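Below is the structure I would like to discuss, written out as structure tokens.
Not every chain is included here, but those present sit where they belong.
Each chain gets a letter, A and B, in the order it is written, and its residues are counted from 1.
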Amino acid sequence: MIETDTARSLQNLFDLDQLESMEHLFDRLFPLCRSITGPGLRETLQILTEFIPLQIFGVPTGEQVYDWKVPKEWRIYGARLTAPDGEVIADFTQHNLHVLNYSVPVDETLELEQLQTHLHSLPQLPDAIPYVTSYYKERWGFCIPHSVREQLKPGKYHAKIDSELVDGELNYAHAILPGESSEEILISTYVCHPSMANNELSGPLTAAGLYQRLKKWNKRRFTYRFVFVPETIGSIAYLHRFGQELKQNLYSGLVVTCVGGHESLSFKHSRREDAPIDQMISHLAQNNSLELRERPFTPNYGSDERQYGSPGFNLPVGQISRKLDGGYKEYHTSLDNKENMPLNTLLDSVDQLETILKALEFDGYYVNQSPYGEVKLDRHGLYPDMNSHQTRSKSNNEVIDSRQQLNRILTILNYCDGEHRMLEIAEKCKCSVIDLIPIVQLLLDKGLLKGPYSMKRGLDS
Amino acid sequence: MIETDTARSLQNLFDLDQLESMEHLFDRLFPLCRSITGPGLRETLQILTEFIPLQIFGVPTGEQVYDWKVPKEWRIYGARLTAPDGEVIADFTQHNLHVLNYSVPVDETLELEQLQTHLHSLPQLPDAIPYVTSYYKERWGFCIPHSVREQLKPGKYHAKIDSELVDGELNYAHAILPGESSEEILISTYVCHPSMANNELSGPLTAAGLYQRLKKWNKRRFTYRFVFVPETIGSIAYLHRFGQELKQNLYSGLVVTCVGGHESLSFKHSRREDAPIDQMISHLAQNNSLELRERPFTPNYGSDERQYGSPGFNLPVGQISRKLDGGYKEYHTSLDNKENMPLNTLLDSVDQLETILKALEFDGYYVNQSPYGEVKLDRHGLYPDMNSHQTRSKSNNEVIDSRQQLNRILTILNYCDGEHRMLEIAEKCKCSVIDLIPIVQLLLDKGLLKGPYSMKRGLDS
């Protein structure tokens, strides 16, 4: 296995929190002709290192990764389909979707009838160029708008594709952002589709933006692993190398895909269904900290969560998306472009992912340091020192609030026995775990609590 | 303990799958005066050996079987009740229900008034002869239609019962049909009622027919144990001898009783409530592979499932019936005859029991042999090798079906981790486990799966 470590120090020339810098990066990446291997993929990863210090890996052609074998690397230099009258029907320089992805080279003149088996178009979207691939069987082809195809006249066409399939490598990359613990949170996205917006760039741009956010946090409890792979075979190759490490360390993970657009986010549960990530996102959605729908796990369709959730790994990795599983009109066509994917919605995705991660950082098992009998709250400035009809609804002498804070303090102290997650305690308080962050911080500061811990533990540990 | 091994090789002169042969057998067995002991019981078992190679056992009078003691053997040769005018009121040769089952001998002339305490009739069914027994307390009696009883005139009646209670034995029988595993499935039915159809012969005839079906299967995963006993004391005696063996080997069992008639089958759950047999029959009923109602377990009434489900054994044995727990008009009377129990419904019971057993053979834990990442399905001829808008809904290049088969393959491969039963996987597929049989066979043939196993296991075992 060859490794190409091209990680650089993060330059932050552009802060992806700004719409303009997000758009600038989008415009650089969009035209590249990516595939599951090849120069377009490598260049994409290279550009991303300006924003996130990716370490880039390569797996050579022919290497077996579980049930899969890394194919030859595809290199495409140009392609043109010319009509009998000399008109150019499809040109790679106009749009890289015109070439069937992974086309073998061709330089042939043939009748329209013969050509038809090499053409791909969509009657239902007559102006769109479809996206078609043939990674594992040698083919060549052109993808064109159906409206153009219907105008083709009989005669001899010239098909020329200047590509090669060579022994090379399949690339993927990751960046590790260390935290206090070796327990990890995985953010995984894919980089293998040519010029498409939602079903390609929304993921890497959002992941890079999220990386920049987490980098700024004062402290991180978890170690964060950002993974950029070609979909399916890339995550399988990644698991082949890092799967055991993930099995050992992974606390929670998310595959980020198609997160642009105005639909609310949607969470596909992990195969485990009740891992911390599953419980947390359900909790946040049910307590209005996120506007988000939920879907059950399925291995039948989706993205790389299917690989992380294959039975041999069964990792706690869900999937976050706005556009579900190909269920939108522009999916896999030239219409999946910037116009149909407002870039500001990626910034909103970054915000919401950060909320989820903050909640995961906060959640866990805490231990009351004074668990025998009630804590004498007034001694700690958390309770009024006189009991009268006027004080009974106050949480201390000064603050004339409702009893809400006092009740939350009492509930937290009572259930922080090392066996109840803070999320469960929030549900006893009938609020979002996010609402408990300042109160728990107060109790930590006063030495009344210790935590959070990822695993259950006894009161005396 | 005396054993009478009378097992013969199965002759199959009659195939019980035919209505005529079923009726022929019925007509031979119906007239015999069976009881919990005696010649009628033995002759019944002997006739059945022509269809199922029963091994017949005997337990001697006086032997203690748990809380019970085997009573003396009852032999009945004749009985007649004669009116003062010489009219024969009841004659054993006319119908064996006329004699209270287990009557001691009597030869006495007595006034009508004295006679009354020895007469049994049913006001609510005035033309029926009731079925009455007194196994454990010495009595004599005659059972007659209530319409006849009301016509009796005062005077001296002559009661003569030519019977004896002698040291003998209680008989039961079983046949073992071996399978690949020593794990067993039990089919248990009873043979102790005199001339009655549903509440006697429906069980043994159906069990014998089912034996013949299973005998024809190409292979059997489980070993099948067919048990024919006098109800209650017979199954207790059987457990006394074979209970430990059953505790060790039994995977699932069914008591078959009253399975004639047009009502749909009904399943009484085993005491365990969630044994494989319980889960499977619920699953098949809920997914329309069986038309069947369900009942909870109760020790309060029913048949021998109460003995198999006594707390010391707690075997996973349910009960299958169409006529529930005496809840039909003809129950325990001379009206429970062939006219009221269409014999073709026994053939339908055989069919449905075979479906249940096939499903149990198929169910279990399977293990994906390539569990790390997805299986590359096209490599195994299970997926199209080009990804386009046209191929996305196909399961391979040739078959233009819906994605249903592909989805089932993906779901099966993902959840065959040695920890999910196939029944659970079928529920994830929202279909009956029966529908998955051909797909699982395909995956077994391709070496992608191993199984079924009866117990959970790891991926690497």
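Please note the rule applied: a contact is a pair of C-beta atoms (placed from the backbone, for glycine too) under 8 Å apart; a residue touches a chain by one contact, two chains touch by 3 or more.
These numbers were taken from a predicted model, which means no experiment stands behind them.
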- What number of copies does the complete complex in this structure file have, with 2 given? 3
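Simple rule for what comes next: only the chains that are shown with their structure count from here on.
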- Distance from subunit B to subunit A - Cα centre to Cα centre, in angstrom: 57
- Name, in rising order, each residue of subunit A that touches subunit B in their complex. 65-68, 120, 122, 130, 132-137, 139, 232, 235-236, 239-240, 243, 271, 298-300, 306-307, 309-314, 326, 332
- Item | Touch list for subunit B against partner subunit A, complex | 368, 370-376, 378-379, 385-389, 392, 403, 406-407, 410-411, 413-417, 459
